[in-house]
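Omission of a single protein chain aside, the complex is shown with its protein chains in their original locations.
Chain nomenclature is as follows: A and B, assigned in order of appearance, with residue numbering initiated at 1 for each chain independently.
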Amino acid sequence: MARYNPSRRSVLQTAGALAGAGTFARISLRPALATPEMMQDAVRAAIGEAQVQKGKVKLDLPPLVENGNSVPCTVTVDSPMTANDHVKAIHIFNEKNPQPNVISVKLGPRAGKASFSTRIRLADTQNITAIAEMSDGSCWSDEVFVIVTLAACVEEPKP
Amino acid sequence: MSRLTALSASLLTALLATSGALAAEIPLDQRRSNNDFVSADTRAMQSDDTANPGMLAVLDGEAIWNAKGGGQSSKSCADCHGDAAVSMKGVAARYPAFSAVLNRPVDLEQRINLSRTSDQKAEAFAFESKELLALTVYVAHQSRGMPDAVEETAQTKPFIEAGRTLFERREGQLNLSCAQCHDENWGKKLSGSIIPQAEPTGYPIYRLEWQEVGSLQRRLRECMYAVRAQPFDYGAPELVDLELYLMWRARGLPMETPAVRP
Partner (left out) sequence: MIGRALTHVPASAKRGDIIEIKALISHIMETGYRVGITGQPIPRDIIEDFVCTYNGEEIFRAKFYPAIAANPFMSFFTVATESGTIAFSWTDQHGATQVQTAAITVE
């Protein structure tokens, strides 16, 4: 899927224009969101200087999520999972949540299949990246663009 | 009586008999569970008892069922009711039900509290408390798969009608009625989500928005807030009337507690 990458500046400009035009703007006390740079730092912290290639990894996320609080997520890596050739670790990163890490999984040949599923939180429409570290030191990745729409109604905080 | 008068009289009678017809009620054979309107992933989450977080609340409820009530009688629910899978089977499918004690219908949460106070001599659990939700979801879970069996009786009829009136009445600054979305526009999209028919056969539900289990009253209050109406308080008779109408409206559909909803 083509990478959608609006700059923070353009997003903020649009938001400002909408607010100025008197359109209903939801004011949220959200913390500063992660940036693509923070995500790159998190990737380096996880896998060091290894070069990341696209392929072998399949990241499954719904393209349009029902609710950002709980998004089903599955990663599957093409690997024979033998003692000599297996996935050592799988990491998932995001670009727009307050924090760039999502989960880091450690596997080995005992897994039989390099795949896991979980449920994650997504704070905004964004790109999600999964990176797999192989036993030979190579790193492979997949990236998915996900649109997040919140529930249609504005809910009151639980009394 | 002239033929014209007889004709108009019968037409008038027909219109009066079907008092809800003007509000475009969903035909009985077109009613579908809210489960049909969520994503496949959410449906999968509901149907897998190891993936459904509502099942964690069912386990909590089971523990409360077996624990001493903490009241003067120091009995647990189990001491009188035994195995919930037997004694509570089909119960939630009949609720809200008429209470002779209060001389009006009560929902399952209220019925549990009635038992706690009068039989266990313990304090009622607060509405929407973790304990009450867990116990309610545990009891309601024993009816999973059974058809919603709320019936119109001479006793409940006026309350069902009161609930229907609330359902069809416009309210709030947005001046919307429940019926406008859930009777007339179900299946269509509202801001990326599909509008369900509002059949509450899975309550208490695990709602992704809440990240926890919650009651039908909580959901109704939030919907009222959404149309900018002042929500009824928890336990208000209006909310119970509305719950009763909704469960009667969903009669025949299978119970799903604990359901998973966005």
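Keep in mind that, in the parts below, a contact is a pair of C-beta atoms (placed from the backbone, for glycine too) under 8 Å apart; a residue touches a chain by one contact, two chains touch by 3 or more.
Just so it is clear, the structure is predicted and the values come from calculations on it, not from any experiment.
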item	value
Candidate in contact with the missing chain, chosen from B:148, B:183 or B:212	B:212
Sole contact to the chain not displayed, among B:28, B:59 or B:80	B:59
In chain A, positions touching the absent partner	29-31, 69-71, 94, 97-99, 101-108, 110-113, 115-122, 157
For chain B, residues in touch with the removed chain	48-53, 55-56, 59-60, 211-212
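Here, only the chains that are shown with their structure count from here on.
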item	value
Approximate Å spacing (C-alpha centroids) for the pair chain A, chain B	37
Contact footprint of chain B on chain A as seen in their complex	62, 64, 66-67, 69-70, 72, 149, 151-156, 158-159
Chain A-touching residues of chain B, taken from the complex the two chains share	38-39, 41-42, 44-45, 128, 190-193, 208-211, 214, 218, 221-223, 225-226, 231, 234, 262
